[in-house]
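Note that one protein chain is taken out, while the other chains of the complex remain in position.
Labels run A, B and C following the written order; every chain starts at residue 1.
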Amino acid sequence: MSATGPLSDEGLIRLLDRTGARLEDPFFSQYAKDLTDDDLRRFWREMTLTRAFDNEATSLQRQGELGLWVPALGQEAAQIGSGNAVRKPDFVFPSYREHGVALTRGIDLPVILKMFRGIEHGSWVPSEHSFHLYTLVIGAHTLHATGYAMAMDRDGLVASGKPENDGAVICYFGDGATSQGDVNEALIFAAVNNAPVVFFCQNNQFAISEPTTRQSRVPLADRGKGVGIPSVRVDGNDVIASYAVSNWALQYARSGAGPVLVEAFTYRMGAHTTSDDPTRYRTRADEAYWAERDPIARLTTYMENAGILPDEYREEVAQEAKGLGRRTRELVKTWPAPSKTEMFEHVYAEPHATVDAERAWFERYERSFLEAHS
Amino acid sequence: MSATGPLSDEGLIRLLDRTGARLEDPFFSQYAKDLTDDDLRRFWREMTLTRAFDNEATSLQRQGELGLWVPALGQEAAQIGSGNAVRKPDFVFPSYREHGVALTRGIDLPVILKMFRGIEHGSWVPSEHSFHLYTLVIGAHTLHATGYAMAMDRDGLVASGKPENDGAVICYFGDGATSQGDVNEALIFAAVNNAPVVFFCQNNQFAISEPTTRQSRVPLADRGKGVGIPSVRVDGNDVIASYAVSNWALQYARSGAGPVLVEAFTYRMGAHTTSDDPTRYRTRADEAYWAERDPIARLTTYMENAGILPDEYREEVAQEAKGLGRRTRELVKTWPAPSKTEMFEHVYAEPHATVDAERAWFERYERSFLEAHS
Amino acid sequence: MTTMTLAGAINAGLRAAMERDSKVLLMGEDIGPLGGVFRVTDGLWKDFGGERVMDTPLAESGIVGTAIGMSMRGYRPVVEIQFDGFIFPAFDQITTSLAKMHYRSRGAITLPVVIRVPFAGGIGAVEHHSESPEALFAHTAGLRIVSPATPQDGFDMIQQAIASPDPVMFFEPKARYWDKGEVDTDRVAAQLSSEGGASSATDEMAHARVAREGSDVTIVAYGPTVRLALQAAALLDGEGASVEVIDLRTISPLDTETVVRSARKTGRVIVVHEAPSAFGTGAEIASRVTEEAFFHLHAPVLRVGGFHAPYPGSKLEHDYLPNLDRVLDAVDRVLMH
Partner (left out) sequence: MTTMTLAGAINAGLRAAMERDSKVLLMGEDIGPLGGVFRVTDGLWKDFGGERVMDTPLAESGIVGTAIGMSMRGYRPVVEIQFDGFIFPAFDQITTSLAKMHYRSRGAITLPVVIRVPFAGGIGAVEHHSESPEALFAHTAGLRIVSPATPQDGFDMIQQAIASPDPVMFFEPKARYWDKGEVDTDRVAAQLSSEGGASSATDEMAHARVAREGSDVTIVAYGPTVRLALQAAALLDGEGASVEVIDLRTISPLDTETVVRSARKTGRVIVVHEAPSAFGTGAEIASRVTEEAFFHLHAPVLRVGGFHAPYPGSKLEHDYLPNLDRVLDAVDRVLMH
């Protein structure tokens, strides 16, 4: 692939090459040097579980158990690498494809499916996981992330003098999102307010069917130059580099130095969603090219060569993945349909006459209806 | 002034220094070399007339003849310089302060006041002057300009092989506007579509009361880097440099090379509008500093020194300016109030039952009302 | 006559409009090679090329804003907003620019832009994919708001909307995309090729249709709820109540004449739409009917719509939306008087 502009792989930070050989980077290597073999095994485990879950969700959708599914296939390294750089005082704003990040935040993955089964719009308590709900309106959450970061700053969680107490926000979005006014405003508000926020753009090369060339004629990381915030392009299929760059970026933001833009260059190996048909807009050759760059395979090769991926561990994780799949399958079917009146709940925090009246009417109506038919 | 970031004067293209001495620029001088003494006298005349008109409008507002006035005071060089680089096939999208540009487009200046007198929202036919109506919603027109430029491209008005037939769009907006989502989307759409549009940002250092530092931490011209379009910072108080840079930018766009961003660094010498009170947010010292950099004074000095501003010409223009003031004053008062039913006109191009019904009702109502009182 | 789905009819209508007038072009997200997420533009990119079927950057304000600029040079852009819930980033461009340009230029500029919006619910979608925001546009002068309910109207009205010199918001009931119907493809072609075609097309598009005649109760519906109203009418027929169904087709202008005529006849009116009742289009319809037919009404105009709550998870949408039982309940209530 000798693509140029936003699809070129020029200037990507890389710590594992595509054959799984370890590389050095004069600046970023130090931000991965704390990684132990156990850490790498954890990365490998999390990437493997994410993919197993993802595939299970896709088949559940095919079986009619979910209305839709949004696979993260191929983006596991970008997500697990960056997610592992997040620590206690930080806060994460995902878009809607960050199942890998969700796992690193301690979300029980099957719970994500409630929204795709149509039970509710969000199924975890964000403050419990420092992980906001998914946002489907492209780019809207980047402003929430920026405001949240401004508030962290005010709350003394940045450059407090005790680095271990400091926090920052990391906000995920896609290549397509970079065209939205909101995302650009978020970059501007963050820059002007020196907000501690890492903008983490997963350039998976497509906004549904549109290649990134429809959003930009330069690498997306350049957007940072426009507003004066540092930006980095990282190989998003390299979990170690994704970790290192995110680790640096979060430290930078926590230290009070301001926002950072990270572009993780990756590839969406699956369909945009289960409703999508990628054969309409990309070639098998393209897909094959990227299959060779599968982020899990790359890490596996490296760890095998380094002798840090023992068979027992692989087997253990394989079992865990199988178990997760099984549990997901079973769990989904046990969820009761929400009660009808739930649609009136939480519209407002305080009573609202219109909601109350409509709810009362609905309950009367339902009762009369039941009575008539009983 | 040793400002940094968006208020620094670093990297400004300048062909006249503030004492009125002519400077050379290795690249841009050639784009001013076609300027004759007559051209410079025309610039001087247009700047002088713009200011005279502007001051007249301010006093008309003070006298209650206008609801509001938006002075262009101090921005005459940026406007007359760029406006004079526009030629036949080009099209101009002003914001709401481009009275100088309006003059170069052959708008009879007093006509602008109709909108500020509350008679109507726009008072010239854009296609007759290749000059769109003023737009008060900050940034909205930058997208219209981009779409218009895309259409010019389709219409074969760009890189046609006959450079004299080629055209481009020039779109004006302020420093504050650069934060709007729409402006950022316009830059992105223009870049991706390689649209022939010159984005001309007059950084007059204020968005009403907010200094440009509230919009950016880097020079506004840098916004171009974010989307991969060339950008230039020009001294907006230097009419020759403003002309040269605009001349280059328009040629660039007309040639099919794509969009350009020009930041004209200038200063709003007057109030934001007649409703504004700049003493609340800036110092006399600041104003005095910029009074010394008055763009008309600078050109005057240069032309005097060069012996190309004869007294008779000055006198002639002074008379013309006085005449324009007088005519403006008189004209404004002769404009009849619009007829009441004009509010129902042009809501739609084709008949619309709701408008028709309301209009019919209103006419009946007005009649009954008159009858009752007659 | 050909059998077509609603989606197919709109697709065919777009194709016809593009063949008729080279100034017609399509803009939107994923409308090119993919053919749109609902495949409404299927095949058009292949046949007309990327210059006329433009995949745009992912920014709705940008799409509408550049469409406005293009239409200022005589183009007739047909914008696809991917889903109802994603029209809001374009709200400013639609409300303050698109709707007002003709007025503020005192007629010097016309903006023949069509904004296609797959809208409403009932397809088991995730959040923001089932909204009915039509009332938010109907309140703004300068926009025409229409919604086809049948393949015939899909085919005709998309062409009429494109031919109209005014901006048109074209709300497509996505749950009905795959419903089939007979389509006469000749009539609208004849209309548009005749003298004053654009005017008569605009005028025709501004009229409601009596989808079924009746004498006891009038049900006013549009878009996705027309089928529901007809189902209710058919069912009630068996029970001895004669229901007139009006397929509104146009929301701005509201075809008050047709609705009021029916109201005067039946004396009982129900408005059914998916959008929340509160401050919805039903309020306007009810108010107009009441203003103009007050002394003919036997009962207040009733509204059957969504509740004052965000569109819920799809497991609840059947209960959130007006359904057959709720329509029948409303009919019972108006018939009590």
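To be clear about the criterion, contacts are C-beta pairs under 8 Å (C-beta built on N, C-alpha and C of every residue); 3 or more make two chains touch, one makes a residue touch a chain.
These figures come from a predicted structure and were not determined experimentally.
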| item | value |
| --- | --- |
| Among shown chains, those touching the left-out chain | A, B, C |
| Residue in contact with the excluded chain [from A:Glu46, A:Glu98, A:Asp166 or A:Glu185] | A:Glu185 |
| Residue among B:Asp25, B:Glu120, B:Asp155 or B:Asp286 that touches the chain left out of view | B:Glu120 |
| Residue, one of A:Gly147, A:Pro230 or A:Gly256, that touches the chain absent here | A:Gly147 |
| Chain A residues touching the omitted chain (full complex) | 120-122, 125-127, 132-133, 135, 137, 140-152, 154-155, 181-182, 185-186, 188-189, 192, 345-355, 357 |
| Chain C, residues in touch with the chain not shown (by the definition above) | 61, 85, 88-89, 91-92, 95-96, 99-100, 103-104, 127-128, 135-136, 138-139, 141-142, 252, 254, 275-276, 278-284, 286-287, 290-291, 294, 297, 299-303, 307-310 |
| Residues of chain B (touch criterion as defined above) contacting the omitted chain | 67-68, 115-121, 136-138, 176-177, 179-182, 207-210, 214-215, 275, 277, 280-281, 337-338, 340, 342-344, 347, 352, 354-355, 358, 362, 365, 369 |
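The criterion applied here is as follows: only the chains that are shown with their structure count from here on.
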| item | value |
| --- | --- |
| CA centroid of chain A to CA centroid of chain C, Å | 36 |
| Approximate Å spacing (C-alpha centroids) for the pair chain A, chain B | 44 |
| Set of chain A residues in contact with two or more other chains | 179-182, 214-215 |
| Shared interface positions of chain C, touching two or more other chains | 56-57, 59, 61-62, 89 |
